[in-house]
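A single protein chain has been omitted; all remaining protein chains appear in their positions.
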Amino acid sequence: MIILFTDFGAHDIYVAQVKAELLQHSPSAVVVDLLHNAPNFRVEAGAHLLAALQARFPAGSVFLAVVDPRVGTDRDAIILQADEKWYVGPDNGLLSVISARAAQRRTWRIIWRPQRLSSSFHGRDLFAPVAAWIARGEFPQDNVQEVPDLQVRLGPDDLAEIIYVDHYGNALTGLRASGVPRSAVLALGEHRVPFARVFAEVSTGSAFWYENSIGLVELAANGASAAALLGAKIGDAVHVESK
Amino acid sequence: MIILFTDFGAHDIYVAQVKAELLQHSPSAVVVDLLHNAPNFRVEAGAHLLAALQARFPAGSVFLAVVDPRVGTDRDAIILQADEKWYVGPDNGLLSVISARAAQRRTWRIIWRPQRLSSSFHGRDLFAPVAAWIARGEFPQDNVQEVPDLQVRLGPDDLAEIIYVDHYGNALTGLRASGVPRSAVLALGEHRVPFARVFAEVSTGSAFWYENSIGLVELAANGASAAALLGAKIGDAVHVESK
Partner (left out) sequence: MIILFTDFGAHDIYVAQVKAELLQHSPSAVVVDLLHNAPNFRVEAGAHLLAALQARFPAGSVFLAVVDPRVGTDRDAIILQADEKWYVGPDNGLLSVISARAAQRRTWRIIWRPQRLSSSFHGRDLFAPVAAWIARGEFPQDNVQEVPDLQVRLGPDDLAEIIYVDHYGNALTGLRASGVPRSAVLALGEHRVPFARVFAEVSTGSAFWYENSIGLVELAANGASAAALLGAKIGDAVHVESK
């Protein structure tokens, strides 16, 4: 399974070009669109979101992960193998949270370059062929160089910020819920938000935080947009306050 | 074929998690995204929209249908077999229009619960595995209980409301066009809208109603957004007036 995590836009002209490239190199690959609306240019938010999401996919999955504002510069292209899953993308921090949290990992710099390499679309020209080779079981040994670690490293720690706002208006944070006591109150600007277990537990229009389905602390509201209610946007700081 | 009809958002983080689950349980399944922008929390509108859309899919299709504002409460999870198609989803009315109109139907309550059941994402944790089992031909006999009928029943009648607005601005109603004479005028608030057969039959910017491609009465406009022109939004009442 090849899983796409990008900021290419879900309804734009880029994803299909990546898929055509994947299918030419790995015709029987199953390709799943995980997210193409990763926050534009926001590498750190994307790194924490992908770290939480990858847990839902089986061992052997190959992730093509591209949020790459510095495409066309000298940032490296890398392959990461972490806990039996594969990741292909830029060495700009995007894969570094997964790497730092992995029990087992190996990292390779991609030295191969395609004959036609556009300056703006390495997702199609460089990362897609490499991901397709790995997906069909042919690791490109001669085209990579093993390295001890990534160059850009954000570390394993949680990120106490809003990292994503979904289409319901739920605001996901980079905090893993396992580390936050249910008695805690979440502070976002002027707002103090208490815990609830499910949406139906609070009154309509009220905000709460809960452990979402990928294990993160999420600000939500029953039948309403928490982001609108709380004025939450990507990058806003949140604080955990003990009661 | 597994067909997804949800309000999970077409460009959000939820659909891929459902697909990963489906593919783990039914690796060769063909999965088709019917709609992920079903009106949020609007069970009745979704029920009528799905009832019209399902007619275009072949016998044997398995629909995973989730518009589920009360996820995490005690509402039942069900399997419906209606006229040789399968439906898996919450017992909250969403499948009840299809059930009420079917010539032949059977209904089962899902008693199985997965080991890891999130409180907010039964689409992934509960409905997806069940849909995948059915798609690969293994009805989960030991994990269900046949019941005489759904608990929440909206009945077979048409819904004289706007149930969906498409990206062109066309406003679909819950009225089946076969029951509405071409001479009728459709009333929406102050507006009176006449019939036309095709878009090119009316002048640019004029609104009309017609039988759309899934058999429903639809308010449209030539080269313009009928919803903007008429101020139509989901839930607005429409009336059929004889001339």
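A and B label the chains in the order they appear, each numbered from 1.
Quick note on the criterion: contacts are C-beta pairs under 8 Å (C-beta built on N, C-alpha and C of every residue); 3 or more make two chains touch, one makes a residue touch a chain.
Owing to the predicted nature of the structure, the values given are computational and were not obtained by experimental measurement.
Touching the omitted chain from subunit B are residues 1, 3, 9-11, 30, 32-37, 49, 53, 56-58, 164, 166-168, 197-200, 210, 212-214, 223.
Residues of subunit A in touch with the missing chain: 9-17, 19-21, 23-24, 27, 40-41, 69-73, 118-121, 124-125.
What we mean here is this: only the chains that are shown with their structure count from here on.
The distance from the centre of subunit A to the centre of subunit B, each centre being the mean of the chain's C-alpha atoms, comes to 31 Å.
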